[in-house]
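The following block contains the structure, expressed as structure tokens.
Shown here: the complex without one of its protein chains, the others still in place.
We call the chains A, B, C and D, going by the order they appear; numbering starts again at 1 in every chain.
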Amino acid sequence: MATLNRENKIVDSLKEKFGQNLLEIKIQKPRRIFATVLSSALKDTISFLKDNFSINHISTISGVDMGKEIGVYYHLMGNKVEGYDNEIVFSLKVTTPKSDPKLPTITTIIPGAELYEREIYDMFGVVIEGHPDPRTLVLPDGWPEDVFPLRKEWKVDDIKAKIEKVGGDGS
Amino acid sequence: MSWQVVAYDLFSVLIYPGIIFLVALALFYQWVDRRVYARAQNRYGPHHTGPRGLLQPLADLIKLLAKEDIEPSAVDKMIFRAAPILLLTLVFTALFMVPISGTSAIVSFEGDLIFLIFIMTLFAILAFLAGWGSTNRFSLVGGMRAALQTLGYEVPLAVSLIGPAILAGTLSVSNIVAWQAAEGFWSILLNPLGFGIAIIGIIAIIEVVPFDIPEAETEIVAGWQTEFSGRKLGLLRLAHDLELVFVSGLVVALFLGGPTGPIPLIPGIIWFIIKTVIIVFIIGFIRAQFARFRIDQMVSGSWKYLVPLSILQIIILQLYLMI
Amino acid sequence: MAMRDECAKSLLKKPSTLVYPFEKYESIPGSRGKIVINTLESSDNKCIGCGLCIRVCPAFALEMIGKGPTCDMKWYAGRCVFCGECVDICPRSAITQETTYDLADSNQDGLIYDYKRKRNPEGNVKE
Amino acid sequence: MSDSTFTIPIGPQHPALKEPEHITVTIDGEYVVDVKVRLGYVHRGGEKAFEARTYTQGLYLVERICGICAMAHQLCYANNVEGLLGITPPRRADFIRTIIAELERVHSHLLWVGIAGHEIGWDTLFMYTWRDRELVLDLMELATGNRVTHATNAIGGVRRDLTPDMINQILKGMRHLEERVKYYAKAVPAERTVMKRAVGVGILKPQEAVDLCAVGPTLRASGIKRDIRKDDPYSAYDETPFDIITNDGCDVAARVLVRVGELFESLKILDYCIEHLPSGPIRVRVPINVPPAENVSIVEAPRGEDIHYGKSNGTDKPERYKVRAPTLANWASVPTMLKGGYVADLPITLAAIDPCMSCTDRIAIIDIGKRKKWVGSTDQLRRHIKKCHGK
Partner (left out) sequence: MDIVKWSRVKSPWVFHFNAGGCNGCDIELLAALNPKFDIERFGMILRGSPRHADVLLCTGTVTRQIRDRFKRIYDQVPEPKFVMAFGNCACSGGVFQKCYNVHEGIDKVVPVNMYVPGCPPRPQAIIDAAVKLLTALQQS
């Protein structure tokens, strides 16, 4: 069981298929794969995983502020195949510059990603290009447009002060 | 007309068995209903207001009457103000035609049964108006549902209430009671189906589970009552309790022999209370058993099952009379 | 009418309701309620004012007034999440947790519990 | 579209939703035409708060993301931080966690059965299930010290040990509960008014469920066998035998049946865990500072998969901590369930995903048919809807 047949297979085929676009890939422990791709290859990678390894479930999208860049993790799940009871959690990371964060939508491949993409815009200001319904998801109405609360440069007190100023209280 | 007659009439309209007595009875029935419902759910229900919580409905009523009465700016003021009062008046009018203490009601004339059936429809129309006047979406939907619901229950209820009238050969409620007393048996014996349908019908009139569709809390807040507060809400609740007295009294009068009983020593009013409490008990118990129907299920179910059954009952009665 | 029998049975037997508050409810041993800091009223003066409890508290519910072994403690019932982390971490077992939970009060001040050390008239802590 | 169409706002305060939430529902007559979700009424900024709190403080913050699946969130958090630290908790702690997590599932599912009864007006069911649920809560209080937010986990183990006396009481409680659950499993489907309201309502086809990434009982009621306890075993689930309950009904009734089935499975797991409870320590000591690492942990909460992503930076506070609660995943599938259904079915359909909005937000129904304006009604909800719609 503890052999990493499946994981290795996925890693190998990804390496073969994407080559230069695949910046980094590692098997952290059984059932956990972390990979980094160029943002241009994001959609292809996800379709590839979905079509070839039946990794068809997106658990969530989380963002990380990495200084100059914003890292966006797509946590995918699936690949319950013959002989295996359990699934693989595949965390696919892309980065996008903080000055002009942009990513293509993946709702065309996995429709369930809609809410998570809205959330990532709210929290980090990553513009999702081609999103079918780009409204605010969690932040209150009247929220100041340039405040993205999970970016590191926004401290809690700064956000509070800013909201008081513009009255972003959902009023 | 001598002054004694006037005084007697005033007394019977205002005090016994008139308005004050009826209000007390209505509050008592609310208590019975809540208590049965709670006990069926393995809990006490109102318990610490007065002995066994008996004064709870009274406390609720006084509190509501003394509370601020908010009138939202958007409501149709006339309908909004008139609805509770009209409803209350209607229920009292109806109650005066139900025999409570003796075989004869305060007001009685040939054909008053038809009039009562008409009043029952008016309840729903008023609910609809009240909902409409509130100009609140919940109220409006509640009002529409109340009106829609009459489509379901009105026909079978009316047909089933006519059953005893056919037997007694009269359309006066008092006369039907008198006929039952004279014949010495209750019309439920010949009319069991009609009795069942009447119970279902009156549950729909007083809008409790499973037919609380117009007031469905989890769907439309409090239905057509949503916007009412304070005094108006108090009056609406009182009217609702009086409706309970009215419908149970009517069923008792038509099917269970009204305020008469096999032991002549016990006064009629005691019989009346015993019988109506049984009806209220049945309603409270049924209330604990069912989930709410959806409006379309209610209407279609009613036409599919209740209407044919009530007509069947009438046919049976006609056959009985022919033999 | 699926639960009819159950309901009918309930009608006949006594409800399962506790008669709280007319009879005190016996709380289950080990349940987490009011925090008591053994600073000071008692003679053993357990609290040494190390401040560990304040560092672990997730809800900022403890406050130390003064420093070191002579400090006074304040507990904000209105902030505490009753996790008991401060009880676990206290090196002198000066913090205990009672099972009391009826702490409701009509103003914020009533939710603040002062645990003051016993002092002599000069303001020094009694040994 | 006819003039009979109009607007019913439901939420952010609505009796059907014990929590604020807003969905914009477009209706035509009694039918739902379109649904849009607006979240954020319970957005408190928790994820940012993690960055300002130590790992220990985070334990109690994460618990309060959702008061019903508190244990699941905390367990997920503890797993995550233990993964970051590279330690494994003692086996006994794993079992105790499993026991508490399953007790929580029992309490959550019983709660849900009651709420579902309440939504369709059957308060008696609500009263009875909640009465029996009190037993579970008492057991919880006995085992952990609190009824709802248990604070069981510590990083590196659990905080309280189970004594033989507690175990006896839990076993006794389980026997009683099993009888009660059997009774409900028989009584609820036998009640025709319930089944009338549940069968064929809120359809979510298997393919849609997969595409929209539904989770938990909602997904399993569409016949998809996906359960994190089997798919990605944590704590003691790797050796605990149990079945994944699925149902092909795809409707509200199927979701009821899946949950009732899971109640029995939970009782089975509890029995197994109590029987095989290993002895030993319950907690290992852990360093305060966590070396830089990243980790994803997933837990099957009563409502579905709960995924946490953590990134540490060598200090005692996380660099980034991301929580995705199960309900958010299910919101994506709500519009599909509601479209084409009756308005009256709204509450029960919503209840069927067992929404826990603190994790995620409210409902308003907007009518596109009627152009007429509702002048100046004081209704608190409508203004908001207008605003949301205007955007």
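The criterion applied here is as follows: a contact is a pair of C-beta atoms (placed from the backbone, for glycine too) under 8 Å apart; a residue touches a chain by one contact, two chains touch by 3 or more.
These numbers were taken from a predicted model, which means no experiment stands behind them.
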Chains still shown that are in contact with the chain withheld from the display: A, B, C, D
Residue touching the undisplayed chain, where the options are C:R4, C:R79 or C:K116: C:R79
Absent-chain contact - pick from B:L10, B:A24, B:A66 or B:I85: B:A66
Residues from subunit D at the interface with the omitted partner, ascending: 12-13, 15, 18-20, 40-46, 48-49, 52, 60-61, 64-68, 70, 111, 126-128, 130-131, 133-134, 137, 147-149, 356-358, 378, 380-381, 384
Where the unshown chain meets subunit A, residue by residue: 139-141, 149, 156, 159-160, 163, 168-171
Hidden partner chain, residues of subunit C it touches: 15-18, 20-21, 25, 58-60, 76-82, 101-108, 110-111
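Convention: only the chains that are shown with their structure count from here on.
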Chain pair, A-D or C-D, that carries the greater number of C-beta contacts: A-D
Rounded Å distance between subunit A and subunit D, as computed from the means of their C-alpha atoms: 23
Euclidean distance of C-alpha centroids - subunit C vs subunit D, Å: 30
Subunit D: positions in contact with at least two other chains: 124-125, 128, 131, 191
Residues of subunit C touching at least two other chains: 1-3, 7, 16
List of subunit B residues in touch with subunit D within their complex: 40-43, 72-74, 135-138, 140-141, 209-210, 212-213, 216-221, 288-297
Residue ranges of subunit B touching subunit C (in the complex, touch as defined): 36, 38-44, 285, 288-290
Subunit D - residues contacting subunit B, complex: 6-9, 14-16, 30, 117-125, 127-128, 131, 191, 193-194, 196-197, 342-347, 365, 374-379, 382
